[in-house]
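This view holds just a subset of the chains, kept in their places.
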Amino acid sequence: MTTADAGHEATSTTRELIQAARDARTIELGHPHFTGMPCSPNHPGFRMTLIRRHGDMVRPDGGSASNEIIVTGGHVGTHVDALSHVSHDGLMHGGIDAAEAQTGGSFSALGAEHTPFLLTRGVLLDVAATKGVEVLPAGYGVTADDLRQSAARIGVELARGDVALIRTGWASHFADPPTYLGQSAGVPGPTVDAAQWLAEAGVVTTGADTTAYEQIQPGAGHAVLPVHRVLLVESGIHIIEHLNLEEASALRLTEFLFVMAPLRIVGGTGSPIRPVAVVGA
Amino acid sequence: MTTADAGHEATSTTRELIQAARDARTIELGHPHFTGMPCSPNHPGFRMTLIRRHGDMVRPDGGSASNEIIVTGGHVGTHVDALSHVSHDGLMHGGIDAAEAQTGGSFSALGAEHTPFLLTRGVLLDVAATKGVEVLPAGYGVTADDLRQSAARIGVELARGDVALIRTGWASHFADPPTYLGQSAGVPGPTVDAAQWLAEAGVVTTGADTTAYEQIQPGAGHAVLPVHRVLLVESGIHIIEHLNLEEASALRLTEFLFVMAPLRIVGGTGSPIRPVAVVGA
Amino acid sequence: MTTADAGHEATSTTRELIQAARDARTIELGHPHFTGMPCSPNHPGFRMTLIRRHGDMVRPDGGSASNEIIVTGGHVGTHVDALSHVSHDGLMHGGIDAAEAQTGGSFSALGAEHTPFLLTRGVLLDVAATKGVEVLPAGYGVTADDLRQSAARIGVELARGDVALIRTGWASHFADPPTYLGQSAGVPGPTVDAAQWLAEAGVVTTGADTTAYEQIQPGAGHAVLPVHRVLLVESGIHIIEHLNLEEASALRLTEFLFVMAPLRIVGGTGSPIRPVAVVGA
């Protein structure tokens, strides 16, 4: 029997990938998921509850298992929005009728099972660092100019297929839910022209270290979500929320291999994720 | 301002990784997660329910959003076991006392938040193909010899840090839950000596395309789980279950870059995942 | 200070009620709710999971508490249907537009919060006993004549405001879920003319000891639910399902004080209940 009969020998590119990965370093870009984590009031919070604990049922050989039930929203903690998440005037991305697609209680089009696995270049647009602050002010609108300057500062030009991650520094408020969620004081986030600039650059996905990937004005709440419209509805670009870019910033990351493996939740509108940056030795 | 002040320029290894990834191809290794998917009676099934649908609340600008609540076990659909999942004689991996670690209702040690992100070599041990069958018989025990022959057939030797995926062909029964779950007729799976062989080879994680990663004899149910003991408790090796290796087998994959990004569910015993194989062009 | 200033002295009727209740006997008419209980595949099953157990957190004085999370459908175990549960040609009871009422994800009309608390006469129509069998055959249609004979047999005439409970004996299959749910062999239940007869008699609520309060033919499943249409949509009569009338039958109950206190679940379509019969000493 020859190898050829048995399976396709790995190509040299595959071998290079494996080799390059071997000594790579991984930097977490999200928060862990835990019971009680900060959560927008629009979504059910995350809860992991053990059903069985060790000792509840001991098998004849001394073995025992523990397992859990998880109750969570699809937009809780670090997660990515499916294109089904938002519609405008009744239509989702590509002009798909939202009412029709959701009939039956699950999206027959643009559901979370279509959110791509990504292994592509990621770029850290560290707006807080570019502005010379630890964290952007509550309610601050991140403009296209801010993004342009943040890219220029690290000498990177966004290219088609990239993932652009915007750091506001807001993740440093994560342990303080009222501030982090910004119900009264607001949250910094990209403006419509920033979103349009990213769409023109051809990014496949973009994310930020805040709850809404929108500029939330003090006291205004999430009245309208224009950036979601530009990205999800008009451009088919997925949005990642609740990133934690503090370690990436401390390490002064610029470009990296971005990896995201969203769950293929059939008919859903989002998926929790564990995004990471991978950099060579 | 110089690039050096702004952030660390990507190393050449990072650039190689990004470049290699650019033209790579992704093969899904798991099932999508959907309401009503086959699920062991030991675990709560997966359910995605839309809370809000488009049109439920239309914002002043014509925008509308949909979101969901997800209720699921941690061991439902394609998932990976944390080391907290199984204990033996009251002890988990490394001799950690299970009763103590689980006090409070969440594992203070070996919880799912410690299951590693993986970007490493994966090897497909296609036992069904090696045996010349479409699918192994119900209740069949996959031995160390079966794994050795499957590796030899593709000319691959397992190395420390690899991920070994065992294909029994059982995923072809996925649409037929009674057969797939094997309550009466059993399920094929690795025997203790197969697990020991993998542990000696130094794999970091191993998985199979069945519900239990155990040889389930007809009518026996999951009376004892000796392979879980060998891998999780004695060896600290994570187990992936409910893989779907049909496409990987049809493509005759052998070695590939294996990617898995389990959710860091604090204190949990497992996480749903979307594992993929990445191969060069 | 006089009693009159302080509160209204109980009336003699109130005192009689209290006195009559004092020596009354209670007979349970439903099943307990437990994890894993038989459940129609149309609904999420019932699950009670302890979150905290005693000892997880011990307060300074030695006190400790345990509590749970409950995940359940609204139509699981012994429960009562709200009028929002069923529509016909887009309309619910009273011609209310179903699509409009459900917008927002909660019924703005006919929701479960409107299902009445009942303390009224209940009548046991023991069709199985009337037919001289332990349990009616699978798929049997209980007719108006069957109900008439069952009422005549106990010398009771239904009156406006009564609750009519139909015993088929099917609860004796409760411990055998495949038979009880009748996916393949069917389930006995009232026919359309039986429902019409009950509606004409003016009952406020009716129930049975089966999963669907419908005649389910072998292999047919719940293709159409004509009795639900007659009762819920056309007549505004609530339906109780999954009763357990075995003890009531063994005690040869005929008339009794029926008590049901459905949860006022705002905008819901049903509520789990614990219905009881109360009889004098």
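Residue numbering begins at 1 within each chain, and the chains themselves are lettered A, B and C in the order written.
One rule holds for everything that comes next: a contact is a pair of C-beta atoms (placed from the backbone, for glycine too) under 8 Å apart; a residue touches a chain by one contact, two chains touch by 3 or more.
Just so it is clear, the model here is predicted, and its values are computed rather than measured.
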Oligomeric copy total, full assembly; chains in place: 3: 4
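Operating definition for what follows: only the chains that are shown with their structure count from here on.
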Most distant chain from chain B by Cα centroid: C
Copies chain A and chain C touch via same or different residues, half shared test: same
Inter-centroid spacing, chain C versus chain A (mean Cα positions, whole Å): 46
Whole-Å gap separating chain A and chain B, where each centre is the average of the chain's CA atoms: 22
Contacts with 2+ other chains: residues of chain B: 44, 51, 53, 55, 71, 105
Chain A-touching residues of chain C, taken from the complex the two chains share: 47, 49-51, 53, 69, 71
Interface residues, chain B side, partner chain C - complex: 44, 47, 51-53, 55-57, 71, 103-105
Residue ranges of chain B in contact with chain A within the complex: 1, 3, 6-18, 20-24, 26, 28, 30, 32-35, 42-44, 48-51, 53-55, 59-75, 84-90, 92, 98-99, 102, 105-107, 113, 117, 119-121, 124, 126, 129, 153-155, 161, 223-226, 228-229, 251-257, 259-270, 272-276, 278-281
